[in-house]
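This report refers to the structure that appears directly beneath it.
Note that one protein chain is taken out, while the other chains of the complex remain in position.
Presenting chain A:
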Amino acid sequence: MLQLHFTNDTLPDNVSTDFQNLNKLSEQQFVRLTEILYQFLLEPKESERFLRQLTEFAGENGMSAGPLRALMKSVLLLPHGALKRNLTAEQVKADLLSLGLNEDKARHFSDQWRIHYPVLSRLAVGQTLMVNQLVDMEWKFGVTVGTSELQKTGNIFLQLKLVIRKGNTTENVYMELTLPQFYNFLHEMERAKASMDCFS
């Protein structure tokens, strides 16, 4: 049984075969394919572009698109698992070698991993669950000139609109603060920030 860093599950046989099939590619082809793969990892929403690039690659290199796509599906398992487990480039290279990829290609892939890892992990953090995330804040402040009870006043008011993401939709929350409340709010937020800064 293969001891791999990126997963504890038993991999289906075809995954190992797929990685070994990568050895058949020339250096240039492997570099291009790796580039396409990392582009997709860095922009996971661009799945159509990813498939299109694979189809083009297949056409240019005399391969069929279907098997190539299946192969890439297997290959993707490694970076996904590696990201989840915060693997280093050395560990990624070790896994590739265990799966049967040759030395040069394994080194290239893990070098790319080292280069792109900071951005990929930031992306993963960004995808982490957030409850009622605050996405935007708008404000206006002004002076109340008069009301039905008081002909002339000169009160300063501050109005805030907070936009909160709830699932797929956003909700607007409107509120009004007096000046003392505003200063208190700012003070509390600075305290929260100081607390957060302790941890980073």
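The criterion applied here is as follows: a contact is a pair of C-beta atoms (placed from the backbone, for glycine too) under 8 Å apart; a residue touches a chain by one contact, two chains touch by 3 or more; residues count from 1.
Quick note on the criterion: contacts and distances are computed from a predicted model.
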Name under which UniProt lists the unshown chain, selected from "Trafficking protein particle complex 8", "Glutamyl-tRNA(Gln) amidotransferase subunit B, mitochondrial", "beta-aspartyl-peptidase" or "COMM domain containing 9": "COMM domain containing 9"
Residues of chain A (touch criterion as defined above) contacting the omitted chain: 83-86, 121, 124-125, 127-135, 137, 139, 141, 144, 147, 149-153, 155-159, 162, 164, 173-179, 181-186, 188-193, 195-196, 199-200
